[in-house]
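Complex shown without one protein chain; remaining protein chains in place.
Note that the chains take the letters A and B in the order they are written out, and that residue 1 is the start of every chain.
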Amino acid sequence: MSHDLALVDTWASAGDSAFHRASALSKLLFVALVLGAILSSTSPAFLAGLYAALCVLVLISRVPLGPALLLSLYPVLFSALWLLSRWNGDWTMPLVLVLRSLASSLTAVLLVASTPYPDLFAPIARVTPRLVGDGLFLTYRAFFLLVARADRMWTAMKLRGGLTGRGLPRDFRAAGEGLGQLVIHSYDRSQRLYAIMHIRGHSGRVCGCRHWAEFTAFDLVPVGFGLAALAMRFWMEGR
Amino acid sequence: MTEDYAVRVSCVRHVYADRTQVHLCGLDFVVQKGQRVVILGPNGSGKSTLLYHILGLLEPNEGDVTVFGVNPARSFNKIRERVGVVLQNVDEQILAPTVWDDVSFSPRNYGYPEPEVDRMVDAVLEEVGIAHLKDKVCHLLSGGEKRKVALAGALVLKPELLVMDEPFEGLDPTSKSDLSALLNELHAKNGMTMVTATHDVHAVPDLADLVYVLVAGGEITARGSVEDIFADAARLKASNIEPPQIVELFQRLDEEGLRLGRPSSVEDAVALLKAALAGRESA
Partner (left out) sequence: MTHLHIADGVLPTWLWIVGFALAFAFAAGASFHHRHDRPDRLTLLAALGAVMLLAMSVPIGPLVHLSFAPMVGILLGPGLGFLAALLVNATLALLGHGGLTVVGLNALVLGAAVAPARPVYRLLRKRMKPGRAGAFTAVAALACSVAALYVVIALANRGDLASLLADDDHAGAQATGRFVLFSSPFWVLATVAEALVTSSVLSFLARVRPELLP
């Protein structure tokens, strides 16, 4: 999963399609409009068509389609467990719910794969308490720094005969000690981070976050798609 | 109290939570305003401890620390805007998501108006040579780029004192030389006092007007110009510091009877050799 997050982060920062250049606010509006269409629809035909259209949008945005589809499948698999428990022999509602899951997951993947995290977190940070807003940015940064360290640690552990899968209790103990090392490293790092925040005068917010609402012509792409999806939903299904 | 110096540290004793003791005694550590001072010492000699006392992050169990006339551990607020810092691990220093966010962190938090913040950030990014990275996400930058971001963040408020802990860590020789040149350019332009802690002897001649030598345990054993400190290679070795090869070479030549002088850099050595050869020819 950590490598999925790293992958998404790279897609978002490196892309320069029209969808990438649209503002974060317009893309959040896109998500709201498309989710509105999805959540209010009970038509398998509409949902399947919307999913296909989203796939085309992913391709146009030059986000790798295969990995994006795989990423969007993750919540669908778990939804399937719940749907299975509710199945009463009729295929229509489960089909609708599965298509809803697929379409909404892919919408979310498209949002995050085209929007660098500072722009994505900025509007959320504005409407949440400072602890939550600043916490979001600091957690994200801390995560990426920790991933690199964790990768090196797990590699070293395996090279030295740990985490072999041959002795589960031993492996769990090794994994626990590895995570314990990461806890200590994170704690010490957090103290140093606090020191530097103190030196640099932290009293407000971590992020200046200037670009998330800068509108350009590129904003027509996500907003246009969202409005079209909603319009199509009402045209096909009425109220 | 009038400030005739920027920093003064007098025989400080600090005991860490794990009971490790560091005694920064021997000579007093004094930095005059506008001076470039290097703290040279091996790993574990207390260089970072000294810097953290200057920054007010540690309070001594004994001894005095004064920065711009105040005790930094008690009154750092009074001098905060006058001090910039670049830490050894720049990943721990960079707080914010993008380069602009991080460099603007201090002025934003001190309440500077937005247009002023923009102007200050643009100016310092230009000065450090990373204006093109303004909107980049920090954790995707290279090590050298991150170091420049950290430096820009430290310089944005035009501090009177810049404190740096191992600023060349992880840099290749070209990047080291570029960073040195940039720091000297900024020093010449702004008259900034610089305190640098390093174990990299090769960086010292480019960055120091005055050198303090620390040994294991924190004792300050020597103070002098680069030439004075490098004149005694044996003393450096005794302090567990490997002298630059050029210094060692000329010292060995000196011991063998070839008295050509005691250069502290390759440039000095070239000049001495040319003079010596010219003298022989005329003889």
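Here is the rule we go by: a contact is a pair of C-beta atoms (placed from the backbone, for glycine too) under 8 Å apart; a residue touches a chain by one contact, two chains touch by 3 or more.
The shown structure was predicted, so the numbers you read here are calculated from the model rather than taken from an experiment.
A.B. asks: Which visible chains touch the chain that is not shown?
C.D. replies: When the full complex is considered, the omitted chain touches A.
A.B. asks: Return the single residue from A:25, A:55, A:197 or A:230 that touches the missing chain.
C.D. replies: Touches the omitted chain: A:197.
A.B. asks: Considering the whole complex, which of A:33, A:55 or A:97 touches the chain not shown?
C.D. replies: Here the residue in touch with the unshown chain is A:97.
A.B. asks: Where does subunit A touch the missing chain, residue by residue?
C.D. replies: Residues of subunit A in contact with the hidden chain: 1-5, 8-9, 31, 35, 38-39, 71-72, 74-79, 81-86, 88, 97, 100-105, 107-109, 111-113, 117, 120-121, 124, 128-132, 134-136, 138-143, 145-147, 150, 169, 172-173, 175-177, 179-184, 186-187, 189-191, 193-194, 197-198, 202.
FYI, only the chains that are shown with their structure count from here on.
A.B. asks: Any idea how many Å lie between the Cα centroids of subunit A and subunit B?
C.D. replies: 42
A.B. asks: Which residues of subunit A touch subunit B in their complex?
C.D. replies: Touch residues, subunit A against subunit B: 9-10, 13, 116-118, 121, 137-138, 140-141, 144-145, 189, 192-193, 195-211.
A.B. asks: In their complex, what parts of subunit B are in touch with subunit A?
C.D. replies: Subunit B reaches subunit A through residues 55-57, 76, 80-81, 83, 85, 87, 89, 91-98, 100-101, 104-106, 108-110, 117, 135-140, 153.
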